[in-house]
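Heads up, the thing below is written out as structure tokens.
A protein chain is absent from this complex, but the other protein chains hold their places.
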Amino acid sequence: MGTEFIKTICPYCGTGCGLIIKVKDGVAVATYPDREHPVSRGSLCIKGWSAHEFIHHPDRLTSPLLRKGDTFQKIPWDEAIPMAADKLRETAAKYGGDAVGGLSSAKCTNEENYLFQKLMRMVFKTNNVDHCARLCHAPTTVAMAQTLGSGAMTNSISDLAGAECIFVIGSNAAESHPIIMGEIYKAIDRGATLIVVDLRKTAVVQNAKIHLPINPGTDIPLLCGMMRHIIDEGLYDEEFVKARMEGFEELNEFISAWTVEKASGECGIDPGLIKLVAETYAKAKESAIVYCMGITQHACGTANVLAICDLAMLCGHVGKEYSGIYPLRGQNNVQGACDMGALPNVYPGYQSVSDPAIRDKFQKAWGGELSDKPGLTVTEIIGSAGKDIRAAYIMAENPALSDPDTSHVLESLKALDFLIVHDIFLTETARFANLVLPGSCFAEKSGTFTNTERRFQLLRKAVDPPGNAKEDFAILCLLGSALGLDFSYSHPGEVMEEIASLVPAYGGIRFERLERGGLQWPCPDSDHPGTQYLHKDRFTRGRGLFVTPEYTPPKELPDADYPYYLSTGRMFAHYHTGTMTRRSPFLNREAEEAYAEINPEDAIHLNVKDGEKIKITTRRGSIITTARITKRVSRGCIFAPFHFAEARANMLTNPVLDPLSRIPEFKVCAADVRKESQDDER
Amino acid sequence: MANITVFLCRCFGEIDNAIDFDLLRKELSKDTSVSSVSIVDSLCLEADIEKAASQIKETKADRVLIAACPTLSRGNLPVDGLIKEGIERHKIDLVDIREGCAWIHGNDPEGAVKKAKDLINMGLAALQHKEASKDMRVSVHPDALIIGAGPAGLAAATSLAKTGFKVNILERASAPGGMLRLISQLYPTGEDAADKLNPYIDEVENNHLITFYPQSKISSIEGCIGNFTVQFSSQGEDNSIQSGIIIIATGAKIFFPTGLYRYGEIRNVITQMEIERQFLKGSFDAKKPVFIQCAGARDKERPYCSTICCPASLKNAMRLAGENPGSEVFILHRGIMTPGNVLEKYYRDALSMGIQFICFEEEKPPMIMGNDRVEHVEVYDAVNGITRKIETDLVVLSTPLVPNDDSVRLAQMLGIEVDRYGFFSESYPMHPLETKMDGVFICGSARWPVASDQAILQGRAAAMKAVSYLRQREIAASTLSRVPGPKSGHARVVPDSCTGCGNCVAACPFEACHLEKLEDRHISKVDMMRCKACGNCVSVCPNGSMQIPEHNYRMVGEMIKRAF
Amino acid sequence: MNQPRILIFACKWCGLIGADAAGKKRASLPARFRVIPVECAALVEPDAILRALAGGIDGVAVLGCHSGGCRYNNANHASIKRFELLKDLLDTTGIGGERLLLSFGTAHEYHQFEEIIENFFNELAALPPLDPWLSPFGVVS
Partner (left out) sequence: MVVAVWSGKLIMLEKTKNIAKQILEEKKANGVLGLMKNQRDIVQPHVFKRLPELDALVLEPKWLLAKLSMSILRSSPEGYRLAVLCRGCDERALIELTKRNQIEKENLLTIGIACSQEQAAICLCDRPYPAKVDAGEIASGVDPFQDERVREFLIGNDKKRMEKWANVLKRCIKCYGCRNSCPICVCEPCKLEDDVWVQRGDVPAEMATFHLIRAFHLSDTCVACGACQEACPVNIPLLYLQLSMRKTLKEKYGYEAGLDPEKKSPILSDFLKEPETGREYPEWINSLREKDGH
């Protein structure tokens, strides 16, 4: 009897829960939670429980596909790899290496990301490599690197359970990071106070002691108002600030303009409540700030994160257990993809490409010339497709659904000379590809993922890729070799050794050490047990830096033509562009079709009943979706999950970018809503 | 989208006095599933029904909802009328807004309209989700099978044969007659048992429609009403017969009270059956007989009254007194049971013959005194409060009838029930002689101790009930209803989702569910001929695999959602 | 004043006749109850009762026939034990087993329908409202 149980890591969010896949005769038939896993401890969310469902889906790509007109034709690997190599090389020869763009993937392992960026940087001498972190936590990386010196969650997930006050801002953890939410509940059971800042009355809000439904995009006024009150009342940690911080004077001066009353006027929260929240946060022995896309996906995303860092450092709630700053990473390996340098400005380990000493180190190690010019970001690569970018290699990303202003994205993809998409399904993006390479999903490969608490975890191969599909690692090795690199790795473990040799913070990471529970970086040497929380005695950058968060209101606010405020996000059963979850019957059953949430009063005004079709229009485009009438959203707000290809919420979103991190403003735009049948009558 | 026509019946003002029909109509018209709403004066009138029917045809409505008075007060007139006009039953539904709304909420007009609207809404939901059960038909094998050839069985057999049906009788003994063969005379007439029995035996022997199988033993019974197959052996030979119905007339047996009143220990303590045997041989010599009633009956173990023992004692006491002049006959009893004018007179006759009755209490039973023979009986006279010592030369114990040893086995084979003592039981007081299995009837002492005249009566009655089925060529499952009118439906299993847990099998009060083994699992099957659509299986099914289409969970769920 | 709402599952052969008879008597009852006729009390799924409570209905009554009076071979009494456990569960969670009323009677005892419903209304009015169990931000349909 061929029944096996393989322990591995969940392919969905950044929590990185432990799964056990039951494999029967080479087929993944069930998923169970891993009782020994340090994060999930025998629990899973609905997505984790259903992780095996899409693995053997008939839609899986089983052979390389070559575009012939409007259709695809199956070709063998020994044609596909040389063709990919030739086309990319041709482009580089014709237009220069910077005409090639590469999108790496937060869904792929650390080793694959490392190889991908090495390939782009070595073969084409370009830094045009980025991935979807740009669309989620780019501001975090930028802002936290600036203030603390390290763009990652400061503490561990389990620390949350010990916090006395948990301040959740712009995160619907109950749906997006359910297992982390479990830790927050543990804290509540121990008497902690949960404060939630969210427009929607999410499941997190329902369990909160204090709810602050601020006006869209007014996080900075709220946070500044809090800081002002904390400083005024002398509630800040003076000793901490003196001993470990710099830039307090500048901050104090900046903050002095933000009286609580002014803040209240901006964010629409009662001044008394702002004061109460400020006091609760500051006075608690250990306070944690949890934030997510509600903070980052704004045109002022970086400033938002800066404000959060300032608040935490002001009160000394960093660098100790049970407190800290918790950016919840959205993808299973978005932390890892950033760590591995799949970013246009840094090499693995956040080592700047423009630093000559560092570049020299990598040139020596990799044996070739490297570019010192920071590359283009995701949105820029897509934006300049057909212009500066002539060919692109997209590995396991789906910008056609995930990037803002989708109609523009689609045109850009069409404009490319040659597009290689490497994925497990024929995604909306892959449909535009010239060459499609069939990759492997999480259960079909080995490697490491790094979860949101910086934990390197071992991914174990449970089943073989379907048909002629190959492990992503193997594809990258083949392509790398075809492009003239020495990619003769026999196992991802060898890649990890190379990484460890180049990045001091990962120096002690080895596959053998990850078998039980993984390791949290920094882990500089082979005896180091990993780091539970950062910035213990000193910040990564030395002293912590207060940076003033400049407030800019959302770029597009409701007006007479577009009277509604539209926000996008996730729902509990689906994940991102739905390529996996919508092919999992159990998950898809929960929400089979696209929908948008509308307040009952708005629904009466629009004469829409639950389940009826509505049309949402913004300056970028319009979608038809199903109305779900709920008090979860307040009047004048529309919430649309972005998982659904048939009603792409990102057709509507505003591509305006944050100047520092280049993240688009997904969370706020102005929209108009109509009942669909009305349009028909016109 | 459904296309439903709604009729609101005014009942000549009885309903729309309390409920604002215009408002109601306006509200209902908003519902996209409703194609038209009509207000009629009274759907009791044939003219209105005809008008309604033609309107339904005109609007091509596929479903009809009638909001009027409750079904029972109207005698289903409109529904029957519409069915006659060619509209299917399950496409019509009724909502009661008279008794259930207009008449009880007269002082709350707003609430009444709201309630009427909600009730109609629920009705609409029901109509949209209701499905129709399948029906099945079984062709009827026209032979009857009777188990037991006592008076009840013989009466049933001859009655059936007289109506022209072929009858098979299975009898455990070698000859027909049952317990009647062991008895000399019958109370209260005093006629010879043989005289009563012989015409029946003649009939069995001579009527070519009746086949008698002596020394029979049943090994299995399968099938359902209309077509039972019975495997049995008769005189050592295996055999199998088919029949449309089965009548159980297996009778009962006499309880032998070993150990009680020193029965079996000393001579001259005998039972009624032994005295009957003596009478069959001739006369009986006893000068001072004492009868003791309720020996082994109406006690903790058998708390029932066997009904035949008191009259039997009276009969034998009077016979002894008559045959032995000068004798002193005592009957010790715990209350003489002689209901009805005939038996009460019988008791008074005994009194006038000088038979003495002494009432004793259960706690203080009579004592049998004597060494190897009974010499006297000591009894506490509960009426006079004294202990009496009665000289005697014979003690006769009146013992009850008890069920046959194999009645439980037979009941299991047939899927019918026995009561707590082991007698076959009827399923419902309103259906005498019928068991919970259609086509299986019980009569005579198999059902409950009765005298031969009663047994014969029941045998004939059972035969007549059986005839009503046997004369049909086919039986439709839907007609096998226990309620007025046809069945409400049949339970239906969704085989793909059934887990085979067996809850329905355990819960079904009619043994209609059974498990069937598939390759890797079990699933439940419903026997439509047995199912009565009570819905017990639906309630215990863990995942809704068992449904009654006419009352499925979608319909109920939707009705609940729309209730307020 | 708490205005409870009641859902009644009435067996067609007894409970429903009682309800009809109350109407014939022109009893005056609050309009906040709805009747769903069922063939037998056994057909009432416990889940349906929970469904009703989840939808904001304050109490559910199940009316069936007397012992021995069931048209379906005592199927009505099969429901007793199920509801006994359901009451336990409702009690455990503080919803209150009182919200479930089970009553067996015959068609002739219609005079009691009124009394039962009125008492049930009063009993429910005294219970704390179910609000904490109804999701305040759920989908409104």
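Per-chain residue numbering starts at 1, and chain names A, B and C are given in the order in which the chains are listed.
The rule we apply is simple: a contact is a pair of C-beta atoms (placed from the backbone, for glycine too) under 8 Å apart; a residue touches a chain by one contact, two chains touch by 3 or more.
Keep in mind that this is a model prediction, so the values were computed, not measured.
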In the intact complex, which of the presented chains make contact with the chain not displayed?
A, B, C
Identify the residue among C:F9, C:F104 or C:F121 that touches the chain left out of the display.
C:F104
Of C:R5, C:R34 or C:K87, which sits in contact with the chain we cannot see?
C:K87
Which residue from A:P11, A:P33 or A:G97 sits in contact with the chain not drawn here?
A:P33
Going by the contact rule already stated, which one of A:C300, A:A591 or A:I614 would touch the omitted chain in the full complex?
A:A591
Residue among A:G16, A:G48, A:G349 or A:G507 touching the omitted chain
A:G48
Touch rule applied to subunit C and the missing chain gives residues 46-47, 50-51, 53-54, 66-67, 74-75, 77-78, 80-82, 84-97, 101-106, 109, 111-112, 116, 119, 127-128, 130, 132-135, 138-139
For subunit A, residues in touch with the removed chain:
1, 3, 5, 7, 20, 24, 30, 32-33, 35-36, 40, 42-46, 48-49, 174-175, 178-179, 181-182, 185-186, 189, 203, 206-207, 515-516, 571-573, 586, 589-591, 595, 628, 630
Logged for subunit B, residues touching the omitted partner chain are 420, 497, 499-503, 506-507, 509, 515, 520-522, 540, 542-544, 553-554, 557-558
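In this section, only the chains that are shown with their structure count from here on.
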Per CA centroids, the chain at the heart of the structure shown is C
On a CA-centroid basis, which chain has its centre farthest from subunit C's?
A
Whole-Å gap separating subunit A and subunit B, where each centre is the average of the chain's CA atoms
72
Hey, how far is the Cα centre of subunit B from the one of subunit C, in Å?
30
Report the inter-chain centroid distance for subunit A and subunit C in whole angstrom, where each centroid is the mean of the CA atoms.
51
Enumerate the residues of subunit B that touch no fewer than two other chains.
none
Subunit C residues touching 2+ other chains are 141
Within the complex, subunit B is touched by subunit C residues 5, 7, 12-13, 16-17, 19-24, 26-32, 34-36, 38-40, 42-48, 51-52, 55-57, 68, 70-75, 78-79, 82, 141
Listed in rising order, subunit B residues that touch subunit C in their complex are 70, 72-73, 96, 98-101, 103-108, 111-112, 114-115, 118-119, 122, 427-429, 436, 482-483, 488, 507, 509-510, 532-536, 538-540, 548, 551, 553, 556-557, 559-561, 563-564
